[in-house]
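In this view, the complex is presented without one of its protein chains, the others remaining in place.
Chains here go by letter, A and B, matching the order in which they are written, and residues are numbered from 1 within each.
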Amino acid sequence: MATEQTLRSFGCEQNLLSRPDGSANFTQGDTTVLAAVYGPGEVKMSEEIIDKATLRVIFKPKVGLPGCAEKFQERVLRNTCESVVLATLHPRSAINIILQIIQDSGSLLSCCVNAACVALMDAAVPMKCLVSAVTCALTEEGQIVLDPDSKQEKESSAVLTFAFDSRENNVITCSTKGCYTPEQYQESLSACREASKNISSFFRQAVEKRMSKELKVKT
Amino acid sequence: MADSVGKVVIPGDVLSEFRASEKTSKVALGPGLRQDGEEVLVTKSGILRHKEPNLYWIDCHQRRYIPAKGEDVIGIVTVKSGDVYRVDIGATQPATLSYLAFEGATKRNRPNVKVGDLVFAKLLVANKDMEPELVCIDSGGHSSGYGVIPANGGFMFHTSLNLVRKMLSPNCDILKFLGKNVPFETAVGVNGRIWVKAKTVKDTIVVANAIASSEHMTNAQIRTMIRQLLDKLSGF
C-alpha cells in the first residue's frame, strides 16, 4: 500500500457568472464542473415547505438529455447539501443549485460536491460548515488510488466517494460503485479523510485571496 | 474572538473566546453569526468585524437581498390590488405597501402610484416568516425622502449588496468625488438597487458606470478612475 498519494492539481474560480447569486468553477486535474446558485428566492407553491427552504439540484450532463443517472446524482448532491445548509433560516423559499459538467476526467462526483460548496459559499447561503469530497479507486490488486482520472477509474474494481464536513471531519455522504471488503472500505475512508483536509484548507485560501483587498482597506 | 476580528472566517469556524474579553454581559451577533449552545458559529464566509461596544458581524459578498426591519429599499410596483400595492424588492416574496402609508394620503386622497413605478421606502415588517411590509413615511408621518421616484431622466441599476454598503459608509468617497465634477441626484436602496439622475443622459450613464465599476477599488483607485472618465467626457 502506497503511503504517499497525490491529489491532482485543483483550482477554483468564484463569482464568474453575472446572473446567478453565486457561482464557482472547480477543477480537479482536468475534470471541471461549473456550479451556480440562485437563492434564497421565490418558490413554487407546490414545492413550498413552511419551515425550511426547498433545496433543488439540477445536474446537467454535457452531451444528450438528462436521464436516470443524472437524477440519481441530483439526489446524492441534494442530500449532501441539505445536511450543511441552514435551511430553517429561510422558510418558504427556494435555493436552486445548478451544476454543469464542463469536462469529465475522473472523480466527477467529488468535483461536483466541491463546486456546489464553493458556489453556496459565494452566494452567502448560511451553512453549518463546508463540505469537501474526495474520490478514491481500488485497483484489482487492492491498492488505493486517490483522486483517480478516467483511465484509473475504468481499470479499477471499485470507486468510492466520500464527503466530509469541515468541522469534525465526519462523513456526510458516501457513494460507491463496485465490490470491496470492509477492510478496504475503512482504508479508503481514512485515506479520503486525510485528503479532504487539503481541500478544506484550499477553500479557506480561496476565500482569503478573494477578501484580500478588503483586508487591506479596513484593518 | 478578539483576535479573529479582521480575519477571514469560513462557515464552520467556531468562535468561543468572546465572553472573557467583554465587559458587558451581552454580545450582539449580526449577520453571518449564529449562536450554537455555548459557542458562536460562523455561517457565511467573510471578514469578521467588530464595533464597540459589543457588536460582531461578518462582512461577506452577497447579491441576494434578505429583508431586515428598518432598512431603506428601492422597490418596483408590480400589482395594484385593492388597498395595497405589491412591490418587488428582490426578496423571496413581494412586499406590500399600503396606499395610506404615504404623506398626506387619506381614503379619498390616494397617492399617484402606477404599476412600474419606483418607490423609495422603509421596511416596517421584515422577518423570515412573514411577508415584508413597506412604508413611505417615517415615524412622524413626514415623507422625509421616501415616496415615488419620478420616472423622467433617472436610471436605476442593480449591484451587489457590498457595493451599496460601501457607498453608504461614511468613509467612502466615491459619491463625493463624482459629485464635485458631475452634479447628480441619487437614491441608494440597501437591496442592491441604485437610482441616479444627472443633468443629461450622457452624464447619467457616466455616473452609473463609475459607481458600478468601483466595487473592488480602493479610494485612490476610485479617484484615478473618475479622473480618467471625466477626461474622456470632456473630450466628447
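Worth pointing out:
Just so we're on the same page, contacts are C-beta pairs under 8 Å (C-beta built on N, C-alpha and C of every residue); 3 or more make two chains touch, one makes a residue touch a chain.
Please note the rule applied: contacts and distances are computed from a predicted model.
For the chain of the complex excluded from view, the name given in UniProt is "Exosome complex component RRP45" [choices: "Ubiquitin-related modifier 1 homolog", "Ribosomal RNA-processing protein 43", "Pleckstrin homology domain-containing family J member 1" or "Exosome complex component RRP45"]. In terms of the touch definition stated at the top, the absent chain reaches A, B within the entire complex.
For the chain missing from the display, the contacting residue among B:30, B:53, B:104 or B:153 is B:153, taking the whole complex into account.
Remark: the omitted chain is touched by one listed residue; of A:15, A:73, A:135 or A:175 this is A:15. Seen across the whole complex, the unshown chain contacts subunit B at 76, 78, 88, 90, 114, 116-118, 149, 151-156, 158, 195, 201-202, 204-205, 208-209, 216. Although one chain is not drawn, its touching partners on subunit A can still be listed: residues 1-20, 23, 25, 27, 29-30, 32, 34, 36, 38, 41-42, 58, 60, 62-66, 94, 96, 98, 100, 102-103, 105, 144, 146, 182-183, 186-187, 189-191, 193-195, 198, 202, 205-206, 209-210, 212-213.
FYI, only the chains that are shown with their structure count from here on.
If you average the Cα atoms of subunit A and of subunit B, the two centres end up 32 Å apart. Contacts from subunit A toward subunit B in the complex involve residues 15, 21-22, 38-43, 84, 86, 89-93, 121-130, 165-167, 203-204, 207-208, 210-211, 213-219. Against subunit A, the residues of subunit B that register as touching in their complex are 6, 8, 10-12, 14, 32, 34, 41, 43-47, 49, 59-64, 66, 92-93, 128-129, 216, 218.
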